[in-house]
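Every protein chain except one is present and positioned as in the full complex.
As written, the chains take the letters A, B and C, and residue 1 is the first residue of each chain.
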Amino acid sequence: MIIVMKPNAKQEAIDHIVQIIRSNGLEVHLSAGQEVTIIGVIGNKTKLADKNLEIADGVERIVPVTESYKLANRKFHPDSSVIKVGNTTIGGDELAIMSGPCAIESQEQLMETAFAVKKAGAQILRGGAYKPRTSPYAFQGLEEEGLRYMKEAREATGLAVVCEVTSLHAIEAAVKYVDMLQIGARNMQNFYLLKEAGKTGLPVLLKRGLSATIDEWLNASEYIMAEGNPNVVLCERGIRTFETATRNTLDISAVPIIKERSHLPIIVDPSHASGIRRLVKPLAMSAVAAGADGLMIETHPNPTCALSDGPQSLTFPQFETLCEELRPIASLMSKHF
Amino acid sequence: MIIVMKPNAKQEAIDHIVQIIRSNGLEVHLSAGQEVTIIGVIGNKTKLADKNLEIADGVERIVPVTESYKLANRKFHPDSSVIKVGNTTIGGDELAIMSGPCAIESQEQLMETAFAVKKAGAQILRGGAYKPRTSPYAFQGLEEEGLRYMKEAREATGLAVVCEVTSLHAIEAAVKYVDMLQIGARNMQNFYLLKEAGKTGLPVLLKRGLSATIDEWLNASEYIMAEGNPNVVLCERGIRTFETATRNTLDISAVPIIKERSHLPIIVDPSHASGIRRLVKPLAMSAVAAGADGLMIETHPNPTCALSDGPQSLTFPQFETLCEELRPIASLMSKHF
Amino acid sequence: MIIVMKPNAKQEAIDHIVQIIRSNGLEVHLSAGQEVTIIGVIGNKTKLADKNLEIADGVERIVPVTESYKLANRKFHPDSSVIKVGNTTIGGDELAIMSGPCAIESQEQLMETAFAVKKAGAQILRGGAYKPRTSPYAFQGLEEEGLRYMKEAREATGLAVVCEVTSLHAIEAAVKYVDMLQIGARNMQNFYLLKEAGKTGLPVLLKRGLSATIDEWLNASEYIMAEGNPNVVLCERGIRTFETATRNTLDISAVPIIKERSHLPIIVDPSHASGIRRLVKPLAMSAVAAGADGLMIETHPNPTCALSDGPQSLTFPQFETLCEELRPIASLMSKHF
Partner (left out) sequence: MIIVMKPNAKQEAIDHIVQIIRSNGLEVHLSAGQEVTIIGVIGNKTKLADKNLEIADGVERIVPVTESYKLANRKFHPDSSVIKVGNTTIGGDELAIMSGPCAIESQEQLMETAFAVKKAGAQILRGGAYKPRTSPYAFQGLEEEGLRYMKEAREATGLAVVCEVTSLHAIEAAVKYVDMLQIGARNMQNFYLLKEAGKTGLPVLLKRGLSATIDEWLNASEYIMAEGNPNVVLCERGIRTFETATRNTLDISAVPIIKERSHLPIIVDPSHASGIRRLVKPLAMSAVAAGADGLMIETHPNPTCALSDGPQSLTFPQFETLCEELRPIASLMSKHF
């Protein structure tokens, strides 16, 4: 931690800061420049967490030097994590393909989708039973009934299954049926939910919040991991910007940045990132080329009748073609599926 | 709802859309222009919610014409709402001043603050017992113990009290102690929590999400109101932008825009919007001048020792001075406190 | 300047950096912590401008400590500047009111407007002769003919006049007719234009770019001032964010932030910030309450026929009423007009 003093900071002000730091058992390095004095703090800075040095006399600003996330930090865990989900893994040589409908609508719809996406190459079935919708008047999901269909689809196809949870109640139901919990973008900083998901020990797919920085996202994963659950997979799904041509802006740079800062696997969701079916293919291709460990892609037996997010869902033939097109590029990146 | 067709849309494609609309009991108005054909839909568009016309052949885009929020919409409720909170009201002639510490740290701290802010003119005491913090290693709040201190402070001073809730568990505790529930920015689209807060019937202070549009914010309020609870107060607390000089960017325009679109009261939180103590006064002044119904301002007996958000908290003398300075400007806006 | 080394940086890497710094005549302060080593650089850091230490072995990142703008910096010029424009000043006790049409359309239109805004209290007439328009097919301005009308209006009313310039050609014409040059938001980082405007010696109204940080804005003002022209007035006119309810988002916090960082006056343009006539009043009120030195407000004899920005322009009676409403709030802020 570095404390930058104001140009006109008085000597007493500097001495006061130094005294606070030392009295908390930390060492100080003073750099008195022509224009400003800089105070470097050596040691565990959390000892100063409640000291609010920003507002002490003469202080201009505080510059943090180390990240607040530790368990997710590659600095302390240099090897990439490989997360087991059902019979498959994410983060290793396999490109993880998650696919399925935005919302589970019926047993038939889900079962048909499960067989179709498995045939095309997906290893994981996705499907929403608890839908966070902007308007309270939109379809809110089948809840536990939907989870039951997920389990049936898993048993029939051998696919691993992942489902979003939006409350403790939903978590308690989901653990009975699914292989992986999803925390959606809108709940990325629902810290209560993160902790409860962490406690289950199940792998957690943590979507990036619409306006979350990469550091906030990694801190959110830390909430899950701090509960003793190291099984976190990150999912980039677009951030909110001024551009309205796409629903969100896919932050493709997040893939290599996460790879640098963290050992956790990262997948990309081109369906939600764009909200446009025609963009799913180019964005999926680019995600694999950028080094993503997997993709989440919405599919539906009949997108024109989907109860949620139809306009961004692929038909089964479209999905199968996409998988064919992805394989050579995955192969270039030393991935397969 | 308006459907804009592609320039080269075939007649069959247009006929197909028209047929779908009519078969759902809605009327169609066709405008065939030189370049494009436009299809206006008359009637209750929710009948088309699962038709995904965006991806029908020949469709370029869909333009919504009416808002999806109804209960919060001024079009259907032209009179401004006045919300009762404890012994005071928000949205009427009184400028609502909520003040107190970011986090409740002890009984003494809270009681001392309660008396100080009351003396300066505040009608409502705020204080966090459940703290959503970016890092799991930061102070997370006193939980129910903090709520008990809130109730004691209420009884001692007569102030109304408001506390953030972050889970159903927290709501169940809070209803026993406080006059108003707060939903924080990070939970603005935690729809499960919104519904549960709605069910309590208590007034709810709904903070705007960091990257929520005004329409999403009003839709979030609709989740609370759709549970039969009309007692919602909105709180603008800054949005996330590219600018880093302030922690967030106070969207002052949200005040008049909310006044136009909704009948709900709106207050402003200059402490969280800026994250800088020196900016609290100018932003508070500007919020009142823009027509806000109240302010939420963080205060602390000793900001340099605050466990959370010390750098943006005012001391009691600073708060008292601010209240003095706010009165003449409130008076110009026909408000008093 | 602070150099933060990577946790695993080797001693040779640290020695290498230290040697580069010392060989450039600068002093070094080393802070070797448990996790990381920090290198403080004392002295004129511009000596290292071409050293690109960010990519030297073992370096994690560089943290600048001092601002790159000097002439605009309040640290070196503690007294607020008062800028003379025609017969009036900006930055002193007077609240500067600039008003007039977005685009000059005819001599009659401009003259009528000049008399009307003067009567209401404005001291400065604005009007665009060179219009930067998103589409090349929109009205582009009367150019020098418009400037001539400005001069005539100045002579007839005694108002000072300000006009946007978009090229060296426009500057060369404008200096013959106007009291103040305006650099628009889209040209805020047209550094060539900034230098040329600086050379004229005329006061320059520098609008903030749509996505310019406050630091970039002050650096842009530095381009003008570095040409020996200290007469810069800043104008906040809204930044681009995700919110679409208003054309831009007025960053009201920019007013107190600029007041802290710089000695230059700052005015606010609520017309462009919102793009909505109904918001001009509340935003103008809030700007004055936040401490702005003036306002720029679009007016037009008949906004429904304006060739540019009609929807945000006030009629003369609306402007006169607004001025009446602004006076008491200006008075509270110790300003008058």
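By definition in this document, contacts are C-beta pairs under 8 Å (C-beta built on N, C-alpha and C of every residue); 3 or more make two chains touch, one makes a residue touch a chain.
Quantities reported herein were computed from a predicted structural model and do not represent experimental measurements.
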>> In the complete complex, the chain left out here touches which of the visible ones?
In response: A, B, C
> Hey, which of C:N24, C:S80 or C:Q189 is the one touching the hidden chain?
Replying inline: C:Q189
>> Tell me which of B:T88, B:Q140, B:T241 or B:S271 is the one touching the absent chain.
In response: B:T241
> Of the listed residues C:E60, C:D179 or C:E222, which contacts the missing chain in the full complex?
Replying inline: C:E222
>> Touching the hidden chain in the complete assembly: which of B:V36, B:V82, B:M111 or B:A138 does that?
In response: B:V36
> Which residue numbers on subunit B touch the omitted chain?
Replying inline: 2, 4, 7, 27, 29-36, 38, 40-44, 63, 65-66, 75, 211, 240-242, 244
>> Please output the residues of subunit C touching the missing chain, sorted low to high.
In response: 46, 49-52, 54-56, 68-69, 130, 132-139, 166-170, 186-187, 189-193, 195, 210-211, 216, 219, 222-223, 226, 240, 277, 303-307, 310-311
> Since one chain has been left out of the picture, which residues of subunit A touch it in the full complex?
Replying inline: 211, 213-215, 239, 241-246, 249-257, 260, 273-274, 278-279, 282-283, 285-291, 328-329, 332
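The working rule: only the chains that are shown with their structure count from here on.
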> Nearest 5 degrees, what's the C-alpha rotation angle taking subunit A to subunit C?
Replying inline: 180
> How big is the gap, in whole Å, between where the Cα atoms of subunit B centre and where those of subunit C centre?
Replying inline: 31
>> Centroid from C-alpha atoms only, then distance subunit A to subunit C, rounded to Å. What do you get?
In response: 38
> subunit A to subunit B: how many Å between their CA centres?
Replying inline: 26
>> At least two partner chains per residue is the criterion; list those residues in subunit C.
In response: 211, 241-242, 244
